[in-house]
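Missing here: one protein chain of the complex. Every other protein chain is in place.
Here the chain labels run A, B, C and D in written order, and each chain numbers its own residues starting at 1.
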């Protein structure tokens, strides 16, 4: 074998990438600077820890005595999530399909993508503020806000899923002389169906979580109750609400696992 | 625009009769006669508690008007006022300060305040500091962190601006105004040391202490104002006159059941008031600091703040 | 070759898409979905009257939103906007740091201890179930209103998201590579550093960017509950009925969100 | 089920599936003249291909990677648009067909892909029925309402490729060899007048490769249609083809029986020589 050559010894196995180093340095500098803005100091941390401990202490035991209020808000949240998801998903399908660049020409994908971008831009709570103004307090505003959010999410992912499908399978079906519709039905739909069910269940999940929050601006659901429990410092009730929320969302997660299994 | 006089009201309203509140639309086709009445109470306190508390009245209102009455809980004064302006809210209890905005911006017509046969309920503006703090008078608060609640609040913002200068403390000049959002947040902020002091409504503070949220003994009250009326109850100006008559009747005849009396500190009925008469003192407060309960008023206030901020920056 | 007309072969076999169980499950899902929708529609409190004149109210709103009071940008928006970006960035960074161990514990090909796995799972689920606004409420109560509460809210909400996706990325790592490294006799930590890390690095950056993008949106509303950022300006404008300022705030948020998305897309293109 | 001998065969006889399709003069023949293909202008991949495919039998196209074998094959059913030249199939110039015409053409051209290109999430039998999609309306396709004859034929073909048991399995549960057999069956479901196969065995192990080539040769023989196979494995190509076409850099450098293919030819086609043992 070759004896250890001098030329080899001089070669550097790990040349320095100055760009990467510079980026890391910038990132580090930013973190230091930005943490400075937080106004963090020892006293505040200690006081905060004290409050936190206090709060935790007052959270146990959770107080379920106002269960009817809890149940009512929870139900409304669920209803908001269900209706928003149903309408949102229904609208997302065509919009997402129109936005897929491997299926549609640019003059169709562009407006579709713009619509999706607008729907995604604003947090559901902000959208809810607008809808509360338009249709008043209550579930309807929440539903409308979450429909917008659903479109922004599902239509986008759906379009991406369509863009990511294996074109080989599409090509194979096309090579049989199938019409456009048949190509979609037999090569696009089977490839995206399972993923779509995945997005849809995720969105229901996410709508459920968000429906617990649009209440903060008056758009119905448990959020209003939670918000005022916070403001009243009823931390034991807050704990009860949070526990119920997590339980419902966990249950939803198992349900969605099952649904995904069915449509895998 | 054929409106003769409008006062502080927004351009979409008219006040021909000079009672300072919006007149019903002259065009009967604009009168609303909704199938469902939406009712709510000021969001300062636990909406759920109040919804339950107002249940007897809600039923009574249904009985009197023959309409379904829904209680929606709201989370902010502004949202409540906006809702009435949009026709999404028909009958509502507004906080003292926001009542002015409700009248001017949302066409609310106040008609009652909780009270007894003799008088309506009142509350004071108090300034709280931590007991172990060195502050004894308002003047001690110069250069300190003082939290107001929200711009439209009477006791949490407007009254302090009107009343403090006489005590040697000019909000905005002697200290930078921080908005906490709500009375209870101001109290909590003082408790946790985030703020040095805060002007808050006495009834909110009292209730928080009773609930055990804070310990009253941890605080010192260094200022107490004269009495103001508590929340007003109002209806939307564009409701059908027949409906308005029934609503007025309901407010006039309703008597609080014992439980409701408990919740509302002994009040047993709605005491009739008018905005022109009974909110005079509140308007006076606002006026004395050059504020109007309308957009322009807030505008001016914002401008002043901005100028001050700019000056500070320049220094 | 058999003829098409041959009946014996052809007729007894039918085109069957699903097994009876699959068919039943699909019907069950459909039934559940439909009944959920029907029940919700009937039970939820909606006043249809409010829908009829919604366009009118929207118009009123638009009139009050337009024209935006652009002068407000300098006074009340700019600083808050920058603060929002700080909240989103710091929150994301903090989330990354917190999520790393959780992700390692949650990945089945790395951690075999079931207790750690359950713990990790629990952290991931609770972080995601609780909305960032609720986290914000919690931290405002603990640390008082301000940026700190916002950063913590964003971080705690993001841990679940980042941890879950990172855990999945770890589980998807090419085990052949890992096997090859263990076949050299490398210690576990070295395998983590030289086998897993290079494989999940792009995924991690991509997750971080994705989450940052979301966090920019989320941190824009934290101010509604007092946790700093542009939401405070929005809340103030709303509370003072300044819809022309509201529109300035909304436009700024929109601009920032779009720019953030463009930046993310651009960076992602480069690193992947 | 007779072939009328002109280009409209399958339109009037949409399910001309039987083995009885006689190889009439024009039918089942393909004539390529002066075929050029440039993916990027000025860089031709195919540089004037002339090729006649007639009657039955397997034609193997061999040649190094990147020489344009796939491109040539894909031009034959216009999955790739030829730049210049003629491809006359059953009397019609493929290159000038409009969309509807192209669809009708493709129904008559069966294609087997290197990576099988099955629709992975559909069942095996549904994949076979994909071969009939050119004849079924989207609505019926959605509801899986295929004509009974098609379904029967699909099951028969499935038996013929030895996968009778797997009809309801999802395609992604199959092994490579099984998948390719489904791919062949799908192509044959079209009752094609020509079968094209682009490296049908290169994702398969040697034994399965042999089986697949055998199957294609046998089935094509039964149906009496020409089969064109792109193939990397020269030995395999030689063994199953009646004719070998050697390509190098976009042109045909050998066209003749497998027996005539010498080491010299192979060197010309592939370059180098060490690798020949």
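General remarks:
In this section, contacts are C-beta pairs under 8 Å (C-beta built on N, C-alpha and C of every residue); 3 or more make two chains touch, one makes a residue touch a chain.
Please read these numbers as outputs of a predicted model, since none were measured by experiment.
The chain not displayed here makes contact, within the full complex, with A, C, D. Only one of C:70, C:186 or C:263 touches the absent chain when the whole complex is considered: C:186.
In the full complex, chain D contacts the hidden chain through residues 65, 205-207, 210-211, 214, 232-233, 235, 239, 272, 274-275, 277.
Think of the hidden chain as still there; on chain C it touches residues 174, 176-177, 179-187, 189-195, 198-199, 201-202.
For chain A, the residues in touch with the chain missing from this view are 1-2, 4-5, 8-9, 11, 13-15.
Throughout what follows, only the chains that are shown with their structure count from here on.
Common neighbours of chain C and chain D under the contact definition above: A.
Top-ranked chain pair, ordered by C-beta pairs in contact, is A-C. In this assembly, the C-alpha centroid of chain B lies 81 Å from the C-alpha centroid of chain D. Residue positions 51, 133-136, 138, 216-217, 227, 233 of chain A each touch two or more of the other chains.
Shared contact sites, meaning residues of chain D that touch two or more other chains, fall at 126.
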